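Pasting a structure below so you can have a look.
The complex appears here minus one protein chain, its other protein chains still in place.
What follows is subunit A.
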Amino acid sequence: MSSPIISIDHANFSYVTFTKQSGFSGAWHDLFHRQKSTVAAVQDISLQVNRGEILGLLGANGAGKTTLIKLMTGILPANTGDVRLFTDQVPFRKQPAFLQRIGVMLSQKSQLAWDLPALDTLVLLREIYHIPHDQFNNWLAFLTKELAVTPQLHVPVRKLSLGQRIKFELICALIHRPEILFLDEPTIGIDVSSQANIYRFLKQLNHDTQMTIILTSHNTKDIEALAQRVAVVNHGKKIFEGTTTGLISRYATVPILEIVTDGPLTHIPVHVRQVDPTHYEVDATTLATLPIDPRQILSVNRRNSDLDAILTQLFSEEAPKR
């Protein structure tokens, strides 16, 4: 069996941050005695990704998934532990041969020159990555056609819609045909049909070229549509690794009863969670009978947790004690 294309072994990374006291006296105090604190963004994470895999990284805001991408792409160095790509490449060294083999799209960071047409940035990338002109022209024509942005190639970036910009960012990340593609929130600001177009395109690319794709997203549709395997990160720790169906079957063991009442309950029984004044949820496995007076119930609906519900439950859990 071939060795994994990405190998993370007990990686840790901490940020140093500052806490500021409020008010004028706090500001005056901070001027001379700034209080530093360390935030563990990635804690003892081990992960392996095989060539041609699509891995989804899931986590709430600040969970550590983007930091993990930064460790894998070499933007940040691991404090302890080991991160290696292509068997022997340490990302933080940023060897040109390594950078030539990865493509990165950070949705909130733009590669595009704001005042110039996207084509000018792409021509610059052609020179940076030493792409032969014929190959560049053919590949660019294919990418722009697939993502439906050919007419916008000569339009200054500042005049493009958010969705068109995101598509050109994706093209920038793909223009040199990387072996590993890192996508951080690739569908922010993209309409539903364009999202579907991007999913189809990335799947086709993965199938045709065996390109490894690492994807982070808040949009569970992205993950469900693309990822063959997911890793869930919470408070800097990996809490699950497996398939999306595995994630659902592992955590969706609890059927939920959704109860709608004709008015707010004066007393909310134990095991009943209030969603809004007339909408309640009950864990169906905890109770043998409904703890709500049947005369007040308008409807009862039973559902199993979906990925969104599972993640909401997982992300709302307290930070694990160290």
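In the analysis below, a contact is a pair of C-beta atoms (placed from the backbone, for glycine too) under 8 Å apart; a residue touches a chain by one contact, two chains touch by 3 or more; residues count from 1.
The rule we apply is simple: contacts and distances are computed from a predicted model.
Set against the options "Alpha/beta hydrolase", "histidine kinase", "ABC-2 family transporter protein" or "Hydrogenase", the UniProt name belonging to the omitted chain is "ABC-2 family transporter protein". Checked against the hidden chain, the listed residues A:L124, A:L205, A:I248 or A:A284 yield one contact partner: A:L124. Of A:Q100, A:N197, A:Q228 or A:Q296, it is A:Q100 that touches the chain left out of the display. Mapped onto subunit A, the interface with the missing chain covers residues 15, 66, 70, 73-77, 94, 96-97, 99-100, 102, 104, 106-111, 113, 115-116, 120-121, 123-125, 127-129, 156, 184-185.
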